[in-house]
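Step one of this worksheet: look at the structure below.
One protein chain omitted, others in place.
And now, subunit A:
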């Protein structure tokens, strides 16, 4: 009994003493961001450039934009890099963030099976394509998770509310972009995806981009430093440095230089400060 207890206590002490916690000597910031930036490989490409230039380690938590905003609102992060301008502005207006800045953009694409049962290929307008999918009751897989992509999808449906058909041809996965693509592809469904995730996606099967280039499919990413007045523990100097870097020459050219299979998924368009 006592030897066993001693053994356990020793194991406990050991595990605490060698604990490689986040509290490393070097400085780091936590960035709340979206799955599209992580899954496309953007962070793997640009963060080493920032870390080499500043010595600040960047730790990325990649979730949907809705959850990222919520986590940042709780103070669980120093910077946001997300894509839902209206929700971002509301976040700043509520006092949770310092002024928002544009960083880069890309676009959403409507993907679907190559045989295109709803006949939307080449349609110029996303709204018209979605109306046709609804009229044909062709399967459509939605994020359904309050992410930036989900918010954009809901905007594109306009007055047509597909959630009335939820569970029939309209299927809400409640998951990230990649999981929704996997599900949609397995069901032969149409899916609205950001272009970056789709470009880097490894399980395209017989799905293809069918509708693209409509102005409402524009997808803007912005950076927000979490307001230290709300959350005093925010590492505002380092966070500000990251936001500045993203919106100035260093970050902007790193974003422009990033390609997936020869295609550039993100276009820098920072607003000068």
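Note that in this section a contact is a pair of C-beta atoms (placed from the backbone, for glycine too) under 8 Å apart; a residue touches a chain by one contact, two chains touch by 3 or more; residues count from 1.
What we mean here is this: contacts and distances are computed from a predicted model.
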Missing subunit (named according to UniProt) among the choices "Sulfate/thiosulfate transporter subunit", "PPM-type phosphatase domain-containing protein", "RNA polymerase sigma-70 factor, ECF subfamily" or "Phosphoribosylformylglycinamidine synthase subunit PurQ": "Sulfate/thiosulfate transporter subunit"
Candidates A:27, A:136 or A:203 - the one touching the absent chain: A:203
Among A:74, A:253 or A:271, residue touching the chain not depicted: A:74
Candidate in contact with the missing chain, chosen from A:66, A:113 or A:176: A:176
Residue numbers in subunit A that touch the chain omitted from display: 1-2, 4, 8-9, 11-12, 15, 18-23, 30, 35, 38-39, 43-44, 59-62, 71, 74-76, 176-179, 181-182, 200-204, 231, 233
